[in-house]
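A single protein chain has been removed from this complex, and every other one stays in its place.
Naming follows writing order (A, B and C), and every chain is counted from residue 1.
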Amino acid sequence: MRFSGLRVLKEGLTGNKGWTPHWRDPEPKAEYDIVIIGGGGHGLSTAYYLAKEHGLTNVAVLEKGYIGGGNVGRNTTIVRANYFLQGNSEFYSHSLKLWEGLEEDLNYNVMHSQRGIINLFHSDGQRDAAARRGNMMISQGDDAVLLGRDELKSMLPYLNYDNLRFPIYGGLYHARGGTARHDAVAWGYARGADQRGVDLIQNCEVTGIDIENGVVRGVQTSRGPIRAKKVAMVAAGRSGQVAAMAGMRLPVESHVLQAFVTEGLKPCIDHVVTFGMGHFYISQSDKGGLVFGGDLDFYASYAARGNLPTVESVMEAGVTLLPMISKAKVLRSWGGIMDMSPDGSPIIDTTHIEGLYLNCGWNYGGFKAVPGSGNVFAHLIATGQYHENATGFRLDRFRTGRGIIDEEGKGSQHNLH
Amino acid sequence: MRINGKGLIDRSKPVPFVFDGISYSGFEGDTLASALLANEQRLMGRSFKYHRPRGVLTAGSEEPNALMTVGSGPTQEPNVRATMQEIYPGLEARSQNRWPSLNFDLLSLNDLAAPFLGAGFYYKTFMWPKSFWEKVYEPAIRRAAGLGALSGRDNTDKYESAYAFCDLLVIGAGPAGLMAALTAGRAGADVILADESNRMGGRLLAETYEIDGKPGNVWADEVLAELKSMDNVRLMTRTTVAGAYDQGTFAAVERVLHHTERRPNGAPLETYWRIVAKRSVLAAGALERPVAFRDNDRPGIMTAGAVRAYLNRWGVSAGRNVTIFGNTDDIHRTARDLLDAGVHVAAVIDSRHDAPLSKDYQVLRGAQVCGSSGRKGLESITVRRPSGEERIHTDCLAMTGGWNPSVHLTCHMNGRPTWRRDIEAFVPTPGSVPGMSIAGACNGSFSTSACLREGIAAAGEALEGLGLTAPDIALPVAEDASYEITQLWAVPGKGRAWLDFQNDVTVKDVKQAATENFRSVEHMKRYTTQGMATDQGKNSNVAALAILADATGRGIPETGTTTFRPPYSPIAIGAYGAGAEGEGFKPQRFTTSHKASVARNAPMIEAGLWYRPSYFPKTGETTWRESCDREVKQVRDAVGVCDVSTLGKIDIQGPDAGKFLDFVYTNMFSTLKVGRVRYGLMLREDGYVMDDGTTARLGENHYLMTTTTAAAGEVMKHLEFVHQGLCPDLDVSFTSVTEQWAQFAVAGPKSRELLSGLLDQTLDDESWPFMACGQVEVLGVKGRLFRISFSGEHAYEIAVPARYGASLFDILIERAEALGGGLYGMEALNVLRIEKGFITHAEIHGRTTAYDIGMGRMVSQKKDCIGKTMSERPGLEEAGRERLVGLKPIGESRQLLAGAHLYNEEAEPVRTSDQGYITSVCYSPTLETMIGLAFLADGPDREGEVVKMVDHLRGVTTLCEVVNPVFFDPEGGRVRG
Amino acid sequence: MDKLIAKTACAGLLPLTVGSVSVSEEDVGAITSVSPLKGQKKALSDALKAAHGMAYPAANRATGKSGARAVWLGHSHAMLIGPEPDASLEKHAAVVDQSDAWAVVRLEGDRAEQVLARLVPVDLRSGHFKRGHTVRSLLFHMTASITRVGENAFQIMVFRSMAETLVHDLKRAMEGVATRG
Partner (left out) sequence: MRITCPHCGERDRREFYYRGAAVDLERPAPDAGEEAWDNFVYLRDNPAGVTRDLWYHEGGCGAWIVVTRDTVTHEVLKTELASEAKS
């Protein structure tokens, strides 16, 4: 079924009886060309692009719960291409371009809203770092503007500019950055992949990966064995457990990242604002809720829930930066499980096992990467070659020290990002 | 309508208040909702999507409809539950989400378009033309959405945060909670009893039960009196326990001043509590379920429990001609209470075929309400019976679909509730929250007697865990009626039957979601927004998933439920973040020279919590550059003084101190002579540079390490880790002395002259050569002197105990100025160090190695050290790495900009041809040109080459010559001076 | 001839009284950090006893009395507060003068516990935290050393440079407590 305003009208007039499932619930087949482990955003978009761009449709996505139930369904929905290191820069640029065509491509309104992102800076040193970033963005072909205090004031009058602690010097404005409706992204890709013949298999947990003398043969699942010529691991948050089935240890630790949404409020924040000094970022959803978050809880965890010290430090940054929001009431807090890699950048690569592919280590930046990640991962799986915009996400970069991508400059060690 | 002789309000204290500009009167003890109902104001709000007229549905914090804005100006409070807001003289409330008025709301047109606005409609449209989303559709949607509004101004209300500790936290002060607290209190346990209401007693205040022959509320007051008398029991009213966290930590919010206009200066509006409890008892009660039937959302339709609460607690009848509908005996209790109060009961519609009959009122057995009329207030309902449909006039329908135990807190740590068929509801799964016992209605035990019994039992369980013995306590006598329920989720029929009132989610929406294969309960929720309103599905989730289960041919247990997450009810960001406004965000650290610098009009800048002077403007100087240039010149030509106390100083002592330093630094320190200073470089274990600084050897087993201001804490942590974690056998200890010493740099050709006379000894190159250090007496005070330089000039750092810092600073300024010098700030310090090619964190920004900054040779090959092995990874040493160089502008543009990137002269300034970037720049008054430090691919091998600096952001392109990073006095003659 | 003039950490900031609680700066004399060398804890304790009359404090405890206290400061440190350290200590410990490194205040009043309950994540109620007990913990965002020195009196120490923040945070908490019924 093709979606359109006309269709909505027609259905409305006929009692909305004609709507059909967005995707099928097929039984798993005995064998596929490609099995994708993980029905999150990255797994679904990988399947979609395998089908759409490489004509590979004998593909199954295996999801232990419901599709889109991972981080794609529990993030703060920010979409941007404002990275400044080789490797990241071209990749996120590529991903943003895919975002910009996504609704037409998927025939699904993911509410991609390019409302603009502002990264605040609070010292000369931070301005220099922002300039280095902005210059890289432009040289990559993306947009960036260095805003002074006064320009910023007219754009974001509600900020506390003269906080004695962290006076605002200005901001780096990325106009094409913004937000999207996270669930819709998963559903749109799921529907698109399903329409092209991909089997989306929910409630199907992978319990083993079959490998014969260095070559992958298939997977064991809670719904029986499935043979496959290629197996792709895309299970952010559980990457370690999945890789362990293939006898691999990853340079990944799993951490909790909390996020928060307030009660619905009339429009008051029109952009995405990030406050690096206080590890705080905020935007307002179309429903009116202020969606915001901060730093990790900082301890390895799979609990998908956090603790109060982090809650408080996030709120403290909020009341410091935007004193007006202190009256807004937090409606819900939740936690996602992040694949934290040592340098804060992802891994998209082959493995030492033939036919086994790895996509992990998205840290807390995976949502904006959903289109790009699936697109380049599909390219790697289908052609065996790195996509031109994803040559830097090598699994061996830590061992060799070549091409470590440490955007934050905190170091290429665990728990620094 | 107010009922004489009913309610716990104080009729001797009338309270005037204003709603939507109209003055009303209530009594002390009233909530906004009860007072408005008493004034027969049924219309209290508008729904989120269709802007349907709405009245109050409940009498508690779960209220989805009656949300209002209280107050105006900076303290304006949106989305206040009228059911929780106590009235006080001067209270001003306004309705929300309507325009121009509550009575006439233009956006109620949405209701007519409802057929096109069903579940997930927006995913299927608004896609063309693309640019319209941000420009047209989204702004329109955003304006229509949202509930109340923020003032847009800085909130001036105060909030407070606090900690509390106890043996036992009892959550909820109904019969179960009171009994649990009483039992634990008598056992001598350290108890906190918290309840979200302003008055403890829970349902005992809302019902007509008797306990031990007394009215429930009287019994409650007696128990409370005893609890108050115990100093091991703490009662917290108006306190919502909102979240359960690890190891017995709970988040709670106390609404301290919402019930009064009185706001003493400094008094908190709310206190955010972190309660740490060894054990807890959840006695949070249960929430009543509405029934879904056509147009079940009209003002005047509310839960039966709410009708009884308004009648019994607040002396208000929600209507004059009441009808009652439901599937449990509660509807008969409701009828009896109303009749006893003299309220007319038009009919009782009991969906159970075997329902009890009554001589006092008409009971329609096996009947269901299938519709209603009355746009802005209920006028009539339609009842379907085997015999057919009939219309009954009524202005209030009390409905009940049974009760949901308040399992919420037991889900906060990922616990999943268990479905109990016999009560058609979820109950907590034991063990969901470690140390928590469950009692009463929130455990699915609905009779008063059962609540009391379980309260005692839960307390007993907790006491056992605490190693205390439970006292013998008699079970009070109370009703013990059984709870008979038949399923009643939604009445079949045409039209829209509401589940989530606020978000306008109807039975149809849930069924459509199932049709579109959003069969997982999480998918249904996210697709329809069911349960995502401000009540988080408290009123509607169970019915919605029952309907989903039915639509997908599964049972409720298999269908499962969505997760309840903290907070139980919404908490202001200001409460969570209390104390952090403005200066409270992070500690402020001030040097002993701070006041003197401010007195000289120096702009102070933040540096790792410290404040440091940027520059010291002199009269006549109009720009920072003028001041900065002068300060630099003063240092190069005469002498400058700068407070360097903020640098980290760590006293390191012990027989193994030298050995330890050899392990944490890349270079050797065990070989350093006593009385000498050496520059040291520290790596992280991953081989990158962590920090640098000088370390002095004060004695055989005594060193003093300096760190950068920013990294002081990180370095201390690192040293402790290396010692405790990697070599605990070494006999060495660390003491931070950053705060003990006020330390000042005295730099410039006249530095020695400045110091002469201040010290107990004369400074000559014999006794005080470059990099010498030692004890000195400064005007009779024991101090320290270091002949080190961050400016390339003949310089010293002089340290005295901090109490003398301010005084010494004044003396140094006086002497410096007498010698034609003066103070210099961060700007000049930065210029001086760039001229010398000295690095700061602008260069050692976490991604650079010793090799990159030209210090590869400082990694001693004679020994192991932290980071050495990993620094030898091929990728960290090979050709092509960006390495430190100096840059000088040549050609027309003379401007250099930090953050600009470097390209080969002929290359396109695009990423793929990027050659590096500039980290630090300044105008050098010494060399009379801009200079910069940069990282350039294979930089040091390219000295003399020309590269192109491009700053896209600021539109500057400058050709630069690649030079050695040491721009000034490369031989270092001046420093030995 | 120039002369150095001493200035205390809280000069111009204290004393302060809000409601029934007051805070004032304490002149405690010398503050010396002592950190036992390997295997020297016992010997150090004896030396402390001999020279200053108090033992090396166990974790979370303070020994001695007003005028001459030893306050436990951490896993490898204690603070000798009051007397100038006897030279004999240096045989057994790293001895470091910290007399100017700390802002030392006394918080006193019948609701002092309630004030600290608004800032410190540790149960400091008299039932659990008795005279002679000490903790290293946080005071809002700062690390602090807190010792009960009287029934309603606490000695609080934070880094000297943070004296203003200490007073700012205490004042805020004191106001919150004072406005309670």
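Throughout what follows, a residue touches a chain if its C-beta (ideal position, glycine included) is under 8 Å from a C-beta of that chain, and two chains touch if they have at least 3 such contacts.
Predicted, not measured: the structure shown is a model, and the values here were computed from it.
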Seminar exercise, completed: Here the chain that is not shown touches A, B, C
Problem set entry | Absent-chain contact - pick from A:L250, A:I381 or A:I405 | A:L250
Problem set entry | Absent-chain contact - pick from C:L16, C:L138 or C:A153 | C:L138
Problem set entry | Contact with the hidden chain (one of C:T8, C:T63 or C:S76) | C:S76
Seminar exercise, completed: Answer key for A:G134, A:G218, A:P342 or A:G392 versus the chain not shown reads A:P342
Exercise. Can you name the residues of chain C that touch the chain not displayed here?
Worked result: 59-60, 74-77, 121-122, 135-138, 143
For this session: Pick out the residues on chain B that sit against the missing chain.
Result: 245-249, 274, 276, 413, 434, 685-686, 713, 717, 720-721, 724-726, 728, 864, 868-870
For this session: By the contact definition given up top, give the residues of chain A that touch the hidden chain.
Result: 238, 240-241, 249-254, 298-303, 307, 309, 342, 398-399, 413-415
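Convention: only the chains that are shown with their structure count from here on.
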Exercise. By mean C-alpha coordinates, which chain is most distant from chain B?
Worked result: C
Exercise. How big is the gap, in whole Å, between where the Cα atoms of chain A centre and where those of chain B centre?
Worked result: 22
Problem set entry | Centroid spacing, where centroids are CA-atom means, of chain B and chain C in whole angstrom | 31
Seminar exercise, completed: dist(centroid_CA(chain A), centroid_CA(chain C)) in Å evaluates to 48
Seminar exercise, completed: Shared-interface residues of chain A (touching two or more other chains) are none
Problem set entry | Shared-contact residues (touching 2 or more other chains) in chain C | none
For this session: Provide the residue numbers of chain B that touch chain C in the complex, in ascending order.
Result: 158, 160-165, 190, 256, 264-268, 271, 274, 276, 579, 583-584, 586-592, 610, 651, 653-655, 724, 731, 733, 735-741, 758, 778-781, 800-808, 811
Problem set entry | Residue numbers on chain B that touch chain A, as the complex places them | 48, 75-79, 115-116, 118, 121-128, 130, 133-134, 138-139, 141-143, 145-155, 157, 159, 161, 243, 245-246, 249, 251, 274, 412-414, 508, 512, 515-520, 522-523, 526-527, 529, 532-534, 536, 565-567, 570-574, 576-577, 579-586, 588, 605-606, 684-688, 690, 841-842, 845-847, 870, 873-876, 878, 897-901, 909-911, 914, 917, 919-920, 950-954
For this session: Using the touch rule from the top, collect the residues of chain A that touch chain B in their complex.
Result: 3-5, 7-9, 12-13, 15-16, 19-25, 65-66, 68-69, 73, 86, 89-90, 103-104, 107-115, 122-123, 125, 127-136, 138-141, 144-146, 158, 160, 163-167, 181, 183-184, 187-188, 202, 262-268, 278, 284, 286-288, 303-305, 307-308, 311-312, 315-320, 323-334, 342, 397, 399-404, 406, 408-413
